[in-house]
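One protein chain is absent from this view; the other protein chains keep their places.
And then subunit A:
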């Protein structure tokens, strides 16, 4: 099986840079692109240059005042005091030169990906520069300025009137996108993340299910700290399959944050590269099964930019193109090129050594807890399937 897929990329993506030692580093996108090229899996013909999102498009989700503040911040004309109410100039989202332009390009990338799939003749498109799911209507937060995923979804709703399933496997709750569509029954959000008891942003509990007409169209699967591969995948596979069957989307957008890995410094989940093979494979399968292939994948978090993110993200592209994952050894050319710049030893294989870490003592408790969470979150769709066995349209409860 091979599909036509677009890789949205610009060298300018690295202009989205807060400070020299900030954990969010778009060099990840370049590392991934380079890895794919040295593996001979990414060619010139696959690459689409992102466009820049207009103020009007950004305004689909964000307030005018906020966009204006971001512009001022990028010109050095916003004081720290004035930035506070917009979340600008904080430790998480410091101001930087031309931050509006850099952020608008990431948004444009996600819109280019949408157009490639819905107007162009591509089945899938990948914008690894996007997936900034913490951006709020009038506030930057969690390393995110503009919420490209939410803007792309609004754009799809307005221009194409399609039903959108948003699947977020970043280790942090996809709060910005969830709240933007909390009362919208045509956008279903599904987020799997480390529990918010300790981790940012704190939300994403099972009981957040949507509001008014949107009730039953927000799904949250908070996992316990130190969750490992098998339990993560049990939750991922059951949730995405059942929610897709229930909602019957026209298009799937995935946010592929790669920070649930054991190596990630900001989170406490303990997955390995195994989940980053299954995540795109299943999304790909469901996109063909329900959406005529229409699948747009975005980047997201991922703070071990050397050992984890390039491998995880390269797999998404390989799955889009060939429905297969890379196995065995990693390109030696890539390692030789980047090793001198990396503070850690670059991996030699696509898969992690097994075991990657010492056994976690509470494993069976964690697995049980996650299973209960899964069942509780899916109670709604399971009851719906049970009591409406003949209903074909995924319109949910009326």
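As a working rule, contacts are C-beta pairs under 8 Å (C-beta built on N, C-alpha and C of every residue); 3 or more make two chains touch, one makes a residue touch a chain; residues count from 1.
The rule we apply is simple: contacts and distances are computed from a predicted model.
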Listed names "ABC transporter permease protein yufP", "Acetoin utilization AcuB family protein", "Putative ABC transport system ATP-binding protein" or "MoxR-like ATPase", matching UniProt entry of the absent chain: "Acetoin utilization AcuB family protein"
Hidden-chain contact residue, picked from the options A:74, A:109 or A:142: A:142
Residue in contact with the excluded chain [from A:34, A:57, A:148 or A:175]: A:175
Selected residue (touches chain absent from view) among A:199, A:320 or A:346: A:199
Subunit A residues that touch the omitted chain in the full complex: 23, 89-92, 134, 141-143, 172, 175, 196-203, 225-226, 262, 265-266, 268, 270, 355-358, 360
